[in-house]
Structures are given as structure tokens and as C-alpha cells.
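Have a look at the structure below before the remarks.
All protein chains of the complex are present and in place, except for one that has been dropped.
Naming follows writing order (A and B), and every chain is counted from residue 1.
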Amino acid sequence: MTAVAPAQAARPNGWYGMLMLIASEATIFGALIATYAYLRFNTVAWPPRGVATPSATAPVILALVLLLTAAPVFLAVRAAAAGRRGSAIGLLAGAFVVQAVYLAIQAHLYADQLSTLHADASAYASIYYTLLAVHHAHVGVGLLLELWIMGRLATGWTPYRRTALSAIALYWYFVAVAGLAVTATTLYPAW
Amino acid sequence: MLFAGCNSNQSIVNPATEQARQIDRLWWAMFVGAMVVFATVVFLLVLAFVRRRTAPSHDDRRPYMVVVGGGFVAPVVLLAILFGFVIDVMPAVSTPPAGSTRMTVVVIGHQYFWEFRYPGTGAITANELHLPANTPVEIAVRTADVIHSFWVPRLNRKIDMIPGRTNRIEIDAPTPGVYRGQCSEFCGEGHALMAFDVIVQPPAAFRQWLANQQQTPPAPSGVAAAGLQVFQSAGCGSCHMIAGTSAVGQVGPDLTHVGSRSTIAALTLPNTPQALYDWITDPQRYKPGARMPGFSSLPAGQRHSLVAYLESLR
Partner (left out) sequence: MAIIEGADARGVERVERLDRIWRERPGLTGWLTTTDHKRIGLMYLVTSLLFFAAGGVEALIMRTQLATAGERVVGPERYDQLMTMHGVTMIFFFVIPLSTGAFGNYLIPLMIGARDMAFPRLNALSFWLFLGSGILFYTGLAIGQAPDAGWFNYVPLASRQYSPGLGIDFYALGLILNGASSTVAAANFLVTIAKLRAPGMSLNRMPLFCYANLAASFSLLFALPVLTVDLMFLELSRKFGLHFFDPGRGGQPLLWQDLFWFFGHPEVYIIVLPAFGIATSIIPTFTRRRMAAFPLVALAELLVAFIGFGVWVHHMFTTGLPTIALVFFAAASLIIVIPSGIQIYAWCMTMVTGSPEFRTPLLFIVGFILFFVFGGLSGITLAAVPFDQQVTDTYYVVAHFHYVIWGAAVFPLLGGLYYWFPKVTGRMYHERMGQISFWLVFAGTNVTFFPMHISGLLGMPRRVFTYPGNLGWGPENFVSTLGAFLLTGGLVLIAVNLVYSRLRGEPAGPNPFGAPTLEWTTTSPPPPYNFAVIPEVTSPYPGWDDPTREADTRRLERGELVLEHGHETPATTPVDGRLDEIVSMPSDSPWPITLAAVTTIGFAMVLSNHLIGAAIMAALAAAALCAWHAHEPEAG
């Protein structure tokens, strides 16, 4: 009947689609980080006088934790490829819990800082909070995607879901790496 | 015929200074070069039409030669020449080096008029920039609100007026005369009616003008004195400044010597008693978007005495 090549040489379309989305999201982060630098190098005092330098400990640890959660996501893709659906879901659930706790702590830190430094206080505060908020939003979207794919995997296994899982994994790698860049940028005054 | 208006007073191709002349020369050089390039393309298209081969030639060698020659070699050569020309002209129109000018005028853009300050003299005027002939002058531009652009095409290129920064160009006009300038960055409703005159005077006449601008006008008498009363009671002073009076507003143009100017409202109307009267009555009619409210509620007599007072401020 139809002539199907025995093994796929190229990644599925969905994976490429995610790559394109990531390219444009990466450009967004690039523009935000470039703005941070742009504003910084057009200003004498950064952060402005009276504003505390952000403390580095918690954000650095959190960023590394987020990076580490890429590992269970990667293993989940492997497990799914090997047909071990249960362990794939387990690994994803593990990642999900850590990432959710990560986001909760970040949200807490965010709210905490907002009480002392308002986002509308200065250009420094505005770009600082905007950059963090955009990244947190990406983590939030990633959590929803994970939740969704776990639900889908729980009810069965199709090529469509397999593509979706590999795309979502790719998204998480990106969010984790973007987290490093965002953390490094927002901690710039503490360097 | 095409350039019938070449000698117009805001024309790029009617230069009056060395800087404007250099840019003008650059333009005409580029124009000639561009027409030559354009002619080669027209020639090829005409050739295609005239020949209209019955069977196409599939040989790609000649097309490759033309494509590489016309699309790569020729542009590289022509653009290198142009780039050299550009580099050559740029210093003349760049920020003047410190100490290269003999005086500085600060220009401040407002929605929608021009404020000119002569640092070290206290003279402030609006919409008429007086400069001495044959004197390199540094023009330092700022803005009080949105972005404007300072542009007198016959004297030099334009320079943007951007919040938070001061930009500088040089004007060195050899010939006395009046040169028209206009805001050339869109700045809102009154943008089209935000023009000004540069009045280049012989140095002696300029010094005399500047000295006069520093004088506080004498106390008015007669109708004009009544006009001053109106000026103060109607609240004009909360926006306008007149030296020697209680009016110290910074929103509108400085009126200390308004009577000496030849136009009002950034070249929108001539400075005649009738036009000034109409303007005070209903500015929005002549310049929609102007920040000044109309004073039709004042009795006509008060408006007339106000005009008499303002015209006396010479």
C-alpha cells in the first residue's frame, strides 16, 4: 500500500512547532534582558539610591533546582519511548511537584519584594519585576502543560501524545535555561 | 519645472550654509549615480521587450555574469564611493566639538512652540531665533514635553529634541536673512503648525537686538496699562512670563518682547493687533490642539486693551 519509511529520520512536526514557539519566546526573553542592559547602561545608579541589592542565595538555589527538574522530564520522555507509561507519569509528577513548589516560593518572594519596592518606583523596579513575572508566567504555563499531558497519558498512549510529550519536554528545557539567564540578569547588581 | 519651488525658504536644495551645501552636493551626486543605475535596469527591460525571443535561451552563463557584475561588483564599487562621500560630509553636520563655536543658544521644544534662550544673557524669546551672521553658533536642543525635531533645512540638517537629553548641532550662516524652520518629528495635534523663523542679522544688529531683549519693558501707560491689568486679572501670567511683572508662567511662550516679533503662535498668524485679538479670542480656531484656552468670555474692550499692552512689549 503506502510506502512508509521504516524508521523516522526527522523529528515529528509537533516537536518542530515547539522549537519555533521557543525561538520566538527566546526572542522575548532576549528583548527583555537587552532592555535591562539598555536601561542599566543609561543610568548612573543601578539599582537607584535607597533600593537594596537583590539577595542572591534564594534565587540562585531556585534556578538550579528548576534546572535539575529537567532531568526527570527527560527521563519521562525516555520512559515513554520505551513504553513504560507508568514510570513516565511518575517522573512527570515528581517534576511537577518540585516545579510547583518552586513557583510557590518564587511567588512568595515576588510578593515580599513588592511590599518594599513598588514596580512603578523606577525603571529599575519596572524591568526587574517584568522580567521575573514573564519567567514565572512561563513556569506556570509549563505546569499546566505537564498537568495536561499527565492526564492524557493516564488514559492511553498515542503517537499524538508522544509528540506532545517530547514538545512539552523541550519547552521545559527552555524554561529552565531561560531561568538561569533571567536569574543571572536580575541578580546583576549583586555580582 | 519640477523644481519650480527650489528657491523656497524651507528647501533642502536651496542651501544657505556650508553644511547645507555639502548635503546638497551629496544629494545631487547620489541623484546622478542613481539615475545611471536606474537606466541600466530600464535598458535591460527595454531590451527584453524589444527582443522578445521566440525561443528562450537556456544558457545561464551570460545572465550569471550580469547578475554578479550588476548585483555584486558594481554595487560594491559604487557603495564604497558613496560611503567615502558620506564619511567625508559627516563631520561637518555632527555635534560641534567643544570650543569650536563662539556662542550657544538653547532651544526648547514645547507642544507647540519654540523657546530660545541665550545663556549668560537672560534673554528668552519664542518662535524667532535671532543669530549673528558669520558666527559659528552651537544650537543645544531639549524638549519640555514630547519629542520634537529642530530643523532649518537651508542652514543645517535636523536634530531631534528628546526628553532627558541635550543634542547639539552647529549653525554658521554667512548671509543675513530670514530662514524658515519647522518641527519635523510628529508631536501631536499642533505639529503641522509648529514653525519658526531663524533671523540671521549682521553681528552689530544682532548685539543690539540681544541687548534690547535683556531690557525689562518700561511700565505701560494709557490703554496698555489697562491691558496689563487684564493680563494679570485674567490669569495669563500662570502660563506666560513677562519680565518685570508678576507673570512667571512657564507653560506658554515668554511674552516679554512679544511686540517685537513678526508672527504669533509659531508662525500661524502675523503679529498684527487684529490677528492677536482673534488669537486671544479663540486660539483653537487657528491652531487646533494649542494649549491656550480662548478668552472670548472677556469683554471685547478688555481684549483690545490686552492686545495694546502686548503690542507695546517691544
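What we mean here is this: a residue touches a chain if its C-beta (ideal position, glycine included) is under 8 Å from a C-beta of that chain, and two chains touch if they have at least 3 such contacts.
Not measured: the values here are computed from a predicted model.
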Listed residues A:73, A:92, A:127 or A:150, member touching the removed chain: A:127
Identified contact with the non-displayed chain, of B:18, B:185 or B:311: B:185
Residues belonging to subunit B that touch the chain removed from view: 2-13, 20, 22-23, 26-27, 30-31, 34, 37-38, 41-42, 44-45, 47-49, 51-60, 62-64, 66-72, 74-76, 79, 82-83, 85-87, 89-90, 92-95, 111, 145-147, 149, 151, 153, 157-160, 162-165, 167-168, 180, 182-193, 195, 288-289
Footprint left on subunit A by the chain that the document does not show: 1-5, 8-10, 12-13, 16-17, 20-21, 23-25, 27-28, 31-32, 35, 38-39, 42-43, 48, 119-127, 130, 144, 148, 152, 158, 160-161, 164
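In the analysis below, only the chains that are shown with their structure count from here on.
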Subunit A-subunit B separation of Cα centroids, rounded to whole Å: 51
